[in-house]
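Before anything else, here's the structure in question.
Missing here: one protein chain of the complex. Every other protein chain is in place.
A, B and C are the chain letters, set down in written order, and residue numbers restart from 1 in every chain.
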């Protein structure tokens, strides 16, 4: 009854998921590995999965009889083909974000999955599995009354020189795009971007910070500050304002101290620490569904909607201050 | 050396300021009262200032030799004339908001004061005297680095039926308009209003909540949620995001309790309790400056700028989603 | 109707109370000053009360016809005689702590006041006027159910070399002694002191920190940590545990900031800042009652009970770990 998993891409995240499956989670083992660098795949094999087979290509791995389910952790531009191959093979596939590099690519995956007639794809939007967001959603459903506004912030201490304005959408804000759709059970209808003066750490190709305003089909307005050079820490803030009250995303656990004339607790500085526990939960969820031949959690439809919204937000950056309409194609029944 | 004050208008706020001068503050006494209802003026005289003279009109009170300084607490439409008369008489005058009912009226006061050649007018923007905002300004100047964004909320549990959309600017948001100019030491250059779906308690003439976006000359973007039917309490929130970090307006003092499976503290529900201590401080400030024949604190220029900004925000409500430019006339040297 | 006050002792606290009466509070003025150094008295006269008379002695000041009420701010060993003289003269008197240097001395004041037949003495236990303790008492009366335990801490960053173990009671803990009697409306029946290992900053004559356990007539157990070399700040903590829940003394207002990988707010380091607002309130209360020829607030009985309890606590320090019984004399009807 152990699910046999093949991992495509053995970089940082592929290695980490392999460790997770081998040493932390129940019900699965890694039986196959592949990477464009076979050395990298062999290193993970040696360290974590000595019984796994190293395949020459991802496509070969997907086709292998020994493989029940697939993890796609390779570079983003390769995702679409691997996911389509896995759907073709009828094997559940967990795909790290992005599902595809274009909305059109994501749409092809949706179409293939709908043609296959059942959910096979889970996208790696791990925030839905964070205990804080899960509790926040519970509060929104049960306590705040119907939501009307969301005030959010995505702050990061610093970014490298090659980080440019559109990456604030595709690499950073994409997490909010997915998690707010899920949190509010809603779809976006427009996007607007406002730029304050840029912070001192910005440069010619990066306007930082920025405020993205999304409106939803139900009339909710979501303001999110994106500030990737905020210096002080990696900090994800979210409050939902409803008919009856306000609920806040919890802060990460931290020891409060009285020390040196300060009442204080540490703020994380590395994004990798913020949602670390949710990776375990999302992958356990994948294992459980894959053992039954299907997939759950963030779907290829969610991945497609994220891609469509990202495109609108980048357009909104360029049209500074103007609202860009987001058209929502009809949702196939498979995703209801 | 006791400052002799005349109070015009003896309604709720006029009575309260009289009590304050008579029983709480040092260095002043109320020697004259007037109200369009002489009964009301006599009632305050009987209760709080038995030695004061009741004058038939505010103009007579202003002219009285016994009066060193004037408090204008009458209905808004009368403010301009009383303030102009006090300036004409060379007497320091404290004027409750609004300084005038139109920007033009406020401009006339500015012109008269400039002609008089010295500060004589203090406008009743009491938030500048709130210990929380004072501490926040200190943090902005000393700790956060130069400000880039402000996220604020002005929430009120419920409003009466006659409260309509523009009142959210003139009666509610006007406090933020003044206090943020002071907090940031900046001027506004544009206003935009975004409306989420209205809450259940809204009606045909009230769209509630709304989000006002102000941008400043220095490039700061200020988003303020105005939500006057938020149900849960009267709640003023403000966070300033700067180059180095974030500072928050403190919550009002409240006892934290563990009770009935909740860790909790009370939220105020009546706006009159929120800034109650700041009225003492603003009026003590007025007394101190008036004893020296001048005025300090929020000036008639600040009152004028608030009026100009209010007009732009109401225009922005009507132009839903579009930015309205705010033109800033040149500031007379008197107000530097 | 202005209360004419004489101030005996023009050191730090006498000067500060003079400033308060002259510049901050309503209804009183300082008309007389005295100090064992007439230079000191004249300096305060020059700076704050030019119309006041400087008297050669406190006794002369008390006797002066111009003086309605007396503030005793001189060195502790002189308090008893001045207070007795004021009672003898039938003049309301505010006495800084201690009321007397011995329980017997305090008892003599109680006896004199009882003989005078009315309240004339207010002792300077200002914590009862702190808005935090006032709110905490309200919560204890209305929310927590009947109190059963109190957990408290009195922490101070550092003390000078001459600070020795008994001073932790007489100079430091005496504030808790008074405020908990008032908070709980109860009397003490025993005291015990427990010493952990001493902190590095302790010395031969100072064992620091220590934990004082008081039990009350109603069966409440109060544990208070006294830690006068805690380094990090001046910090007063108190939680009351009752039948239904727990209530906490509020922290002083402070700006919360996100800065340098810390979510933080400042902790005070100087005791003078902690209860600064309560001095205004206690003295305004004195002025109001004195204008009617009497006194209110902490009574000479409270001062006497504080002295009795201090003595028991010092005895408990010496009897480390053993409970010392506190006998409560019968309370005269004047103090009910």
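Following the convention adopted for this analysis, a residue touches a chain if its C-beta (ideal position, glycine included) is under 8 Å from a C-beta of that chain, and two chains touch if they have at least 3 such contacts.
In this text, all values refer to a predicted model and were calculated from it rather than measured experimentally.
Student: For the unseen chain, which displayed partners does it touch in the full complex?
Tutor: When the full complex is considered, the omitted chain touches A, B, C.
Student: Which of C:19, C:42, C:108 or C:151 touches the chain that is not shown?
Tutor: C:151
Student: Sort through C:101, C:194, C:253 or C:269 and give me the one touching the missing partner chain.
Tutor: C:194
Student: Looking at B:2, B:38, B:202 or B:265, which residue reaches the missing chain?
Tutor: Of these options, the touching residue for the absent chain is B:265.
Student: If the missing chain were put back, which residues of subunit C would it touch?
Tutor: On the side of subunit C, residues 148-149, 151, 153, 192, 194-197, 199-200, 209, 211, 213, 215, 218-221, 223, 225, 227, 230-232, 241, 243-246, 321, 323 touch the unshown chain.
Student: Kindly note down the residues of subunit A that lie in touch with the hidden chain.
Tutor: 21-27, 131-132, 135-136, 138-139, 143-144, 244-248, 250, 253-260, 284
Student: Touching the absent chain: which residues on subunit B qualify?
Tutor: 157, 231-233, 235, 251, 254, 258-269
In this section, only the chains that are shown with their structure count from here on.
Student: What chain lies farthest away from subunit B once each centre is taken as the mean of the Cα atoms?
Tutor: A
Student: Going by C-alpha centres, which chain is most central here?
Tutor: The most central chain here turns out to be B.
Student: Note the rotational component of the Cα superposition from subunit B to subunit C, reported as an angle of 0 to 180 degrees in steps of 5.
Tutor: Superposing the C-alpha atoms of subunit B on subunit C needs a rotation of 180 degrees.
Student: Could you please state the distance in Å, as a whole number, between where the Cα atoms of subunit A are centred and where those of subunit B are centred?
Tutor: Computed value for the inter-centroid distance: 45 Å.
Student: Which subunit C residues sit where two or more other chains touch them?
Tutor: Residues 254, 258-260.
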